[in-house]
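Take a look at chain A:
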Amino acid sequence: MKRLFAVVFTSLTCTSVVADEAVNIYSFRQPFLIQPILDKFTAQTGIKTNVVFSKKGLIERVKREGKHSRADLVLTSNFSSLIQLEELALTQPINSKQVASNIPAEFRDPQGDWVALTKRVRNVYSSKMRTGELKSLTYEALADAKFKGKICTRSGKHPYNLGLVASMIAHHGEAYTKTWLQGVKENLARKPQGNDRAQVKSVKEGLCDLALGNSYYFGKMLTDDKQKAWAESVHINFPNQTNRGSHLNVSGVVMTKYAKNPDNALKLIEFMTGDEAQNMYASVNMEYPVKPGVKLSPLVASWGSFKEDKLPLSEIAKYRPVALKLIDEVKFDL
Partner candidate 1 sequence: MSSLILEKVSYQYQQQAVISDLDLTVAHNEIVCLLGASGCGKTTTLKAIAGLIKPQSGRIAIHGQCVSNKQFFVAPQHRNIGMMFQDYALFPHLSVFQNIAFGLSKLNNSERNTRVAQMIELVRLEGLEKRFPHELSGGQQQRVAIARALAYKPNLLLLDEPFSNIDTQVRFQLINDIRSIIKDQQVSAIFVSHSKDEAFAFADKLAIMHEGKIAQLDSAKTLFQKPKTKAVAEFLGQGIYLDAQRYNGQSVTTQFGDVSSLITLSQSQTSGQIYVRPQHLELINDPQGDVEIVQQRFIGTDYVYHIKVADQQLEVPAPAEQLLDTTKPVSLKIKAHAVNFFS
Partner candidate 2 sequence: MSRWHVAAWSIGVCLSTPLAFLIFESLQGDSEVFAHLWNTVLWDYVSNTVLLIAGVLVLSCIIALPLGWLAAYCNFPGRRFFEWALMLPLAMPTYIIAYIYTDLLDYAGPIQIKLRDWFGWQSPNDYWFFDIRTLSGAAVMIALVLYPYLYLIFKTALREQSFKLIQASQLMGLSPMQSFFKVSLPMARGAVVAALALISMETMADFATVHYFAVSTLTTAVYDTWLGYYSLTAAAKISGIMLLFLFVSLALERLSRKNSVVHERQASQNDETLYQLTGKRAFLATSYCVLVLFFAFVLPVAVLLGYAFDYYEQAWNSEFFLYAWQSLKIAIWVSVAAVLLSLLVVFHQRIGTHTSKYLPGKFASTGYALPGTVLAIAVLLPLTLLDNKINEWFSETSFEPGLLLSGSIFAMIFAYVVRFYAIAHGAVEASYVRISPSLDMASQSMGKNRMQTLSLVHFPMLRRGILTAALLVFIECMKELPAALLLRPFNYETLATHVFQYVSDEQLELASISALLIVIVGLVPLYIVNRSMEQHSQ
């Protein structure tokens, strides 16, 4: 009886089962960002890749699918997801000498459960016309009364802002951070809304003078015909250069615990941490590569070098839940 079913089901599903050799990816990043790299990988190795993109819920999907999950890799756009996947024990160690040599230790999980692929800085943009460059700006100063009604940002609950708040807690403690958050909220020119590009646009239009945003958006805007004017109206500032350095976030990758195709998946990770892929991240996506020695895109390089906040990401990630609570408590988004 069961055998009969087995035969029937096999015949039914063989069409839908994805080719064995292919690497299956759940991606939090938009396909148009990663597809060029995946195409290159396929061209070089002959290994196909399949992608499901969603901004939400992929972790839950991996979790629920359990050992039958077809996903081999999960690509994330921030470190919180990496660490959540690890905490839920949905990952397996990435054992590769090549990856270890490509990526510095601070951008890998000590147990090898995740690897960062790109870095992005949480910058502060300032209006060229009204504020000028702010070389000695700190994140802390964003709560100063002098910026009242001058700051724009996206939702406080977006992972990029959450990461920043978590890092504030890691450095200064909960009580300070809450007061700081209240101060920033007081200084907002408008209710948090839009994405990082929209903030820069608002600075150009004079709605606010300062805006929080990730570095690669700035680069992307400068290469877009329509958005170039927005980006050209602001300076990009790297905060906290005089002390601990600017806050970083990373995009990264994990191999799922039940990966059906770990060998090819590992090959893809190795490829993504290698020179060629890192170069593409840098030049096409305007991100900071994690592999040392990979050349920045000339545009990104023109913003100058900067000091990074060296606090380990896993340390920051600990404070993420608290950060979210504080944001709710001060009603940052409301």
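Everything that follows uses one rule, which is that contacts are C-beta pairs under 8 Å (C-beta built on N, C-alpha and C of every residue); 3 or more make two chains touch, one makes a residue touch a chain; residues count from 1.
On how the list was made: all candidates are chains of the complex that A comes from, given by their letters.
Because the structure is a prediction, the values reported are computed rather than measured.
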Which of 1 or 2 touches chain A - same complex, any copy: 2
Contact footprint of candidate 2 on chain A as seen in their complex: 2-3, 5-7, 9-10, 13, 16-18, 24, 30-32, 50-58, 60-61, 64-66, 68-70, 84, 155, 157, 162, 189-195, 197-198, 201-202, 204-207, 230, 321, 324-325, 328-329, 331, 333-334
